[in-house]
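Yeah, one chain of the complex is gone here, protein chain that is, but the others are all in their spots.
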């Protein structure tokens, strides 16, 4: 049986409160995810602050597709396939740079404007009446079909299929709004550098973990628990070190996580930390509140800062942390290989101390050298192995499942509803029902 | 053509005295071996002396299935899939240890009794009326369907299919009996540590080599031959070094191996060394015979020690050497990748010198640093490459083939009958005829 | 859809002036290339000067098939599958050597004459009435179906299909002729050692590059351009260093390459440098012309030396450079992996200085440490990645395309005709139309 | 008085303590305000507003060391092992009066766990000082040759 | 009188002899009762009732060396090559009176054959003694950082 030609087989992988392990381990499913999920959903590409000036570019991937994001003369950010129409050479090979007004292919010097259109070809006479003019090659570097720049966050959809940007994200954009609003200037800038962490597991395990509130007090006891213990043994030196302030909430009680709440939205999006989160009790940053009040007035400033969402999942593979100005992109490389990129932002107009804390958080939690990261990776990689066991092919997502639960709702913070929500969106795309 | 859906194509791979190279090189065949051969036969898991006390566990694989062997409170050894019913995490990741009365999953702290049953889940309220109770997850860590502990040797069969333990092994158990009987106390203990050797070849090449009596005097001339020669040049110092005593028989004459005899049994089992073997002439171990006589009486003791079987193959992937208390497990990892584990045993109640000799043997013959090992691996890995040649896809197993040869018989020691016997069992399982 | 069972799908991969990227990236296409292209065409094996004496052998591959070339007692060079008919062991594992009158398998000592026939088996009695006599095994090491030794260049065709040697190569042999004729003795000898360079790209990208005359002035500006510049800055020391003499022509003008001309032949063969080439202006080698005149007379000697073909492609995977006595073999290992072997020759009877220059050329242009090589590999490997972009699956081969262009013709040196020519031959073999 | 030989010997001893998993003794090699820094960028100078792979004071280092011993530290079941191979350390700064010693050391670091083995190539820079006659680490900086690459878990100390 | 420098030089020379495939000369570095030991376990102490990867007296070592030259040693057609990279050896015991010298050396060992190349990280401990003025090996112990991992063939000497 091949999943490609059997929608029912794909449908059968996702039950009300269980999923079949093939969604994590099967190579064919991964291939279909690239074709049906990552090509038909709005996938995060990058932030426009990475390409501030005309000619600035940033190379990345959407699923396994090589693309680049470039700022055109008119200031608009374009997303192009990073592929020469002549022989297929990747035009840009560095992570970022400035290409001036043109891209020039290093193989035979075809050149392209920063909107992808073909600018010039050496010895053009050689192409007269050859059919080139009518070929796709003549149109230059193919642009990605749909792109949308939402307050600096650039998303792209590779095909005609799937919903519009607004329909796709709907209310979930409120999490991006809150992160941006936290800048007195209402602007974010990528800052500090990206941490890249390779995982030998399926990308979905990582996405699910973002709203998995029953693992911190267990899996992170070794890191966060030890941190608190060592600090206590040291006589609780004050002011509480930033590191301890960051570690400690990871081992909050079940009750803390239950009360925090989880909100789910249409199309697989959702977030933890409806009422509060592990980021709620960070010590104040001198001067910041005043800047916010100056920019927004007291009431609005309070409203913005009182929002303490924990992790917001933008299905399929982006997570953002508004209160700490950090996003994580889960890049699928193979059924059992995922690259995690953790990006940090500066709140334009806010004190450096906020960026500093963001960087400390990223280093302590998301780096390949991070003890919290080690805790999690161990779980993912053990699961990737354990799922090879054929005797029980089902993964349980029963926690707080209710028959006929609504797509959009707010639940007890320990529910697995958001993971179920992701899989319900997942299966719609995988069987091609997501018009 | 796909072997999966074409029993005739699979049947055609095994002729009376030839096999098609696809059985060694084809990835699809390997996958089917995991599903049809390793799941439906009795496969060796481990020895119960590795888990002497309640809570002791040992992790391993059956085919590619992650399992663990654990001693339950009641003293019974259970074999469980090493996989959490929640999200699939491997419960135990170390080779061995003691888990106390419970296994606890490191991800969300579900806990299980050592018979696999679910003991507790945090926040159990979250699972009321969710369907968990009726799901397989509620039953905990899935036990392997069938297990049998034969005089300490634990075997398992993953499915309902295939014969009972007794029917499957029948008379071949006599080789295990002889190894155990060699202990005055009638007990074995795994001892000394396991040697693990990675091979870039198909697992069957190794199994076949166990009863391949026409290769030692050729392939091992470089090691055993040199050993004898160096010893001779040194003036044959006496007492003959244990190493020389071990190496020398490898280059015995063809006649020696012809006379040794080979016995074949039903279901692919068989052994070399019916009348004598390369282990026959080891020098006596002071005190041992007396201990045996005390335990069994002279006649029975003699009978036990006169049995000098060389290699007994327990189809599909175990080989035991009774006279030297050593077993080798050939773990299939891929069509062209095999891990060989060589385990050694102490004869409880016998002199340490016996274990010492066993360890010297294992080190000189089975270690990744062993010259005899180097001789053999070179042959396997060359064959794995040579079999890519399409011109002649057949492997010859003609030696001493007789049309209509019986399954169970005793033959000239240089016959390839046992390899044919293995493939005849192999094809029955691979086409699903082995009820 | 599977290309194996769908000739139309394969046909659709090659358009008049475009090819689909699957020909470079698809694993199934690669497998079919091994079966239909490399098995049915005349593939270069080696040069008979590598096995001057009886018993001399050289091991290599044809596609992925392990073969060896060996000189038999009668002086004839045989090409045999490097595979023992017993269990499949590779008989010879070293690149070259002398096996005497027999090959002896290292596993069970079957021995074979150097024409492959079975010479002896130990304990032959064990094979009486076993069916061995009637099996393919009894015929020994299988010879490759067809071989042809053309002036020292040994080619082989694995199957019955495909044209005869003469029909296959036709006029293209004139390039080999010219290389051999450049020896006053009319003989070549492999000399100096082979450079082996691993590429993470499809083999065809390399073959195409051999007649790609629009890339040097672009891609090699970094190496050849810098070489000339550094030499100029050094005050153009004279005599011009051999290295500069070799590098400089790489950045010749477009006009130079346009005028050079490209010739195409039937069956995918062709060459650049009809009128002149980058090898035309090397400084004279003292004494060589005199030797040529002595051997051939003035007129013929001039004719031979005035022929300055640049690169001649012998489809599918050989390129020869007559004027510099160098050949490159592009060995396919996987859809995205290719081993390039660059071999050099001595013109028997000519001054050593010619071989010296050949070796300098090979080192500067074809070594894994060569800057020119680095330029090219970067393009291939970028293309292998870029071609993963799905948006535009077509590669453009439009340059100087004319509807209904003849197979055999001479064109402007910048045309992509030869690449189109290769793909037209390619598709005939891939759909099985090449009787 | 500290000699150049002692400075060099100190660097060798530091690596050996790690390989022998004597982490508590290793921690004692740092001054109270000592620091372990692994930059994310080549030639990185900023530690505050530029990310690093590691930038740990003694408190954080102690947390790591204690965690490695933890019975519920599952990523260390089974344990990782590490192996350092140092080129002869080069003493770049030798200033006894200021009690400043800076040592540059090319190194390979191998970390292994179960069947996996990873090799990292790096340069270590030790800023040492003399605390009542004994050398101590003010700053150990480790620059990976491929600091900008994606890595799997690095669980012990380069 | 043996100096520390000579002890260290000896360890370097031993490795170089192996890399230059001068195996006969290498054998002569061992005392008659000399031994080469590669334990299977970390910190292994027992050699008799615990398995080892190698535990060879001079007879066994000579068998290996002779085998490497054998014309029918097919696993050496083509030959393997090895390469040692040693960190500066540390003299742990220097006792001329007892003629005992113990040296600890971190090392990388690369063994290559055809297209394969494997790297092994290990620590060597040389127990040396002075035999009429020349250093000899009583025991060369090699502890692999991943001694408990599964290995392919290791055909030459670490």
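Order of writing sets the chain letters: A, B, C, D and E. Residues in each chain are counted from 1.
Keep this in mind: a contact is a pair of C-beta atoms (placed from the backbone, for glycine too) under 8 Å apart; a residue touches a chain by one contact, two chains touch by 3 or more.
Given the structure is predicted, the values throughout are model-derived calculations rather than measurements.
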Query: So which of the visible chains would the left-out chain be touching?
result: A, C, D, E
- request: Out of A:5, A:74, A:94 or A:128, point to the residue that touches the absent chain in the complete complex.
  value: A:94
Query: Which listed residue, C:70, C:176 or C:227, touches the chain dropped from view?
result: C:227
Task: Determine which one of C:84, C:219, C:260 or C:327 touches the chain that has been left out.
output: C:219
Message: What does the interface between chain D and the hidden chain look like in terms of residue numbers?
response: 42, 85, 87-88, 90, 104, 106-108, 119, 121-123, 145-146, 149-150
Message: For chain E, which positions touch the chain that isn't shown here?
response: 12, 15-16, 19, 81-88, 108, 110, 112, 114-115, 117, 119
Field: Residues of chain A (touch criterion as defined above) contacting the omitted chain
entry: 93-95, 106
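Quick note on the criterion: only the chains that are shown with their structure count from here on.
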Query: Cut chain D out of the contact graph: what components remain?
result: one piece
- request: Tell me which chains count as touching both chain A and chain D.
  value: B
Query: Approximately how many whole Å separate the CA-defined centres of chain B and chain E?
result: 33
- request: Could you put a whole-Å number on the gap between the CA centroids of chain B and chain C?
  value: 47
Query: So which bits of chain A are touching at least two other chains?
result: 219, 378-379
Message: For chain E, give me the residues that contact two or more of the other chains.
response: 72, 74, 149-150
